[in-house]
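A single protein chain has been omitted; all remaining protein chains appear in their positions.
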Amino acid sequence: MNPSPGTGTKCQILFTVNGEARKVLAHPMERLLDVLRNDLALKGTKEGCGEGECGSCSVLLDGMLVNSCLVPVVQATGASIVTIEGMSAQALMIPLQEAFLECGGTQCGICTPGMILAAVHLLEKTPEPAPADIREGLAGNLCRCTGYQQIFEAVAMAARRMVRK
Amino acid sequence: MVTAKDIPGKNCISLILDDQPCLAAETVNHPEEPILLLAHADCRMLRKAVDAVSIEYEPLPPVHTMEESERQSTIIWGTDNAFKSYLVEKGDVEAVWKDAAHIVEGEYFTGAQEQLYIENNGVIAAFDPEDGVTVWGSLQCPYYVHKALMALCGLPEDKIRVVQMETGGAFGGKEEYPSMIAGHAALLSIKSQRPVKIVYDRMEDMVATTKRHPSRTRHRTAVSKDGQILGGEIEFTIDGGAYATLSSVVLSRGTIHAGGPYYWPSVRIRAKAVATNTPPHGAFRGFGAPQSLFAMERHMDHIAQVAGISPVEVRRRNFLKPGQTTTTEQTIREDIDLDHLLGRALELSDYAAKKARFAEENRSGMRKKGMGIAAFLHGAGFTGSGERYLNSLVGVEAGADGGVRVLVSSAEFGQGTNTVLCQIAAEALALPYEGVMIARPDTTVVPNSGPTVASRTAMIVGTLVQSAAQGIKQTLMKTGLLGDNYTPEQFRASCGQFIRTHGALKSYARYEAPGDVYWDDEKYRGEAYAAFAWAVYVAEVSVDLTTYAVTVDDFVALQEVGKVLHPVLAEGQITGGVAQAIGFALYEKVVWQNGRMINNQMTNYIMPTSADLPPIRVFFEQLGNVHGAHGAKGIGELPMDGPAPAIVNGVEDAIGVRFRSIPLLPEDVFEALQPEPPRQQGPSSTRGTT
Partner (left out) sequence: MRADPAEFRLVSPGDLQVVLSLLASEPTEWLPIAGGTDLMVLYSAGKLPNRKLVNIWNIPELRQIEVFPDTIRIGAACTYTALRGHDDVSREFPLLAAAASWTGGIANQNRGTLGGNIANASPAADSLPALLVYDAEVTLISVRGNRRVAYRDFHQGYKQTALAADELIRDISLPRRFSGYVSHARKVGARNAQAISKVCLAALGIIANGAIRDARLALGSVAPIPLRLHETERSLAGKKIEPSLIGTVRQSVEREIRPIDDIRSTARYRAAVAANLVVEFLEKLATERTRA
């Protein structure tokens, strides 16, 4: 990459999104969130606050949960990104999806993509989470509908079902 | 570029009154009032365009508090700054004071609250010279937007189309405001002849859109020596902001709920919505009731103290009973037993044992614990004659393949509307749930089943869906295509046959007010609501004397809402409402400066995270009720009403301070515990303790 492109110059960025190699031409300070939504049409990643408070724009960046509104796209160069659209390929998705449905973990749905990714990030590191782990793991994802309780129940249920398998 | 001059129709956001302009032409009445609209194919160019605009203001004296507005030294709306006032009079209040053993007075305040749906307001508008204006948006009430756009664009009914898209939370915050943003997008689209998208960012949404009305309630109650309410006066005032919008109806609900679930032999309620130079306050879950019920339930604890009885006993002695009348003289016909509800809530929360234990443990340590109760009611559906005026229409149609579609303008935004209405239709048609779909709320497709507000959807719209669905069944049966006991396959076959012979298979049901319902809009007397939901909530709280923070440690929410149609969704409505109400009570403070919210970011407007909420234990009791689809009553708003007073009652139990104002922040607890007063008061400080 050219180490010093001028203002207004877009650069080519290569990364893997949901397992697929992708190439975008973008201003380096473009937010990863906007590139995902506008350039790659992955609208499942939501913008709630634009300042890293609400977690609606959560994605996994090289396996780490991040707020994509706070990531300049250049920093995702060469990275592997998983968005909610890519979750259908993940083993955890089916139990999580079922548990969210059964427990009422989703109401309006706007926080759900971020919640699911936060839950995946948590369960991959802590397959048998205590209630306090779930609380902490999801504390960066705001939900205004549920009061969180049914989301906790869903994550706990999915964890139990995964462990049993 | 669009200014007021470009408006083809009437420059207003048509709602109850048409007083709010879509674009200010000469005067701005609040700091966020729109004046000029700019659109560009590249939205990032717009910042530069905005920077190039300069507006010169000639300042006029502002009114920023209810007290200033009431003084009327500056008139900013109408002739007296009052959007609306109501007077409720029952019995002879003047006669009660002389017999009173105690006269108990109190003044209570609630603050503004932001709905904080996680998806901001957003719409797309497109104009076509042939078809007119189409708007797709995140909204609650397609026909409100439809009505507003007709007036604004000067176009007939069939030239405006409004489509509700998946809506990321609303809570009332997308009841009336979408008409404003849709109006702006429509005007830009008409002028530019191109589709226009407007999506607010969080800071814009928080600073400019509606919030819960701040309120002040004054109680003066005559009480017998054994703690019975003999009568009293209630004065309920709300801050409506700069324009009338929905303040009159918010005020109405707050007024009717002001007496709580208690029997008042006589009462006088004076209520008023006043104007201030802030963005208009608006609909938010509970709609006036959380404000006046906060006051009532705090006041009950005060009455208990004065009368020397417990918070439990004072409620027991005053609960409404079947056959008695409410403050508007509505006779309670439901078989409600509030005493039983209270007893059950106390049992579920282990109230008595915990209260005793905390009283003992609070003698030492820095963490003081307490228990608080709130008993309350919430009227389902529109107030008084509201449902009659709405005249809601619902459709159900079946296709040739037997697929059933529910046609309503009632919108899904997380409450489970789609699930519950499909469930009702499926049951009415004896079909599996999967056999019923719901149409996207699109004003060219669905009839006006009224706005998605006021906890009316399951009860009122649900009942209409049920009868429209039965209409389909009856049509098929009358034409001999379907027998009494049929299978889904037979239903499908009969639909196909019917449509081949007769054409479309649709059935509509229109709201019919029950014949025996009496409501007097002038005297504010009569059957205020078709049904009430009833509840008793118990909060276990602790106050940390190191940080002065209040935490809710356990929460029991027990309610009677008639038949619970979908237990998981119903529980979700309660936990979510309780969580919002905990925010209302303890966390969420709108900081105002010259009529503008200055903490308009999620970083400094504090809603609870998953780390801040207690276990919320939800219980339903069913005591028998005749209203609603399968006996369901409204549920969505109820849980917003009780938590705040229960929590603040619990705080008083823990530390003995009688707080009268919410949000109750650690700073307020701290100040109340100080021997000396603060060096200086906050700018809009109306809070206090006695």
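Residue numbering begins at 1 within each chain, and the chains themselves are lettered A and B in the order written.
As a convention for this text, contacts are C-beta pairs under 8 Å (C-beta built on N, C-alpha and C of every residue); 3 or more make two chains touch, one makes a residue touch a chain.
This structure is a prediction, so every number in the text was calculated from the model and none was measured.
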Visible chains in contact with the missing one: A, B
Touching residue (missing chain; options B:Lys5, B:Arg44 or B:Lys98): B:Arg44
Which residue of A:Thr45, A:Ser58 or A:Thr112 touches the chain not shown here: A:Ser58
Absent chain, residues of chain B that touch it: 44, 47, 201, 203, 366, 545-549, 587, 591, 598-599, 603-604, 606, 608-612, 665-667, 670-671, 674, 678-679
Residues from chain A at the interface with the omitted partner, ascending: 1, 3-9, 26-31, 34, 50-53, 55, 58, 64-67, 69-72, 74-75, 77, 118, 121-122, 136-137, 139-142
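The rule is simple: only the chains that are shown with their structure count from here on.
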Rounded Å distance, chain A centre to chain B centre (Cα mean): 32
Touch list for chain A against partner chain B, complex: 46, 48-51, 53-54, 56, 102-104, 107-111, 134-136, 138-152
Chain B residues within the chain A interface of the complex: 115-120, 166-171, 201-202, 413-416, 568-569, 571-572, 575-580, 601-603, 607, 609-611, 613, 615-616
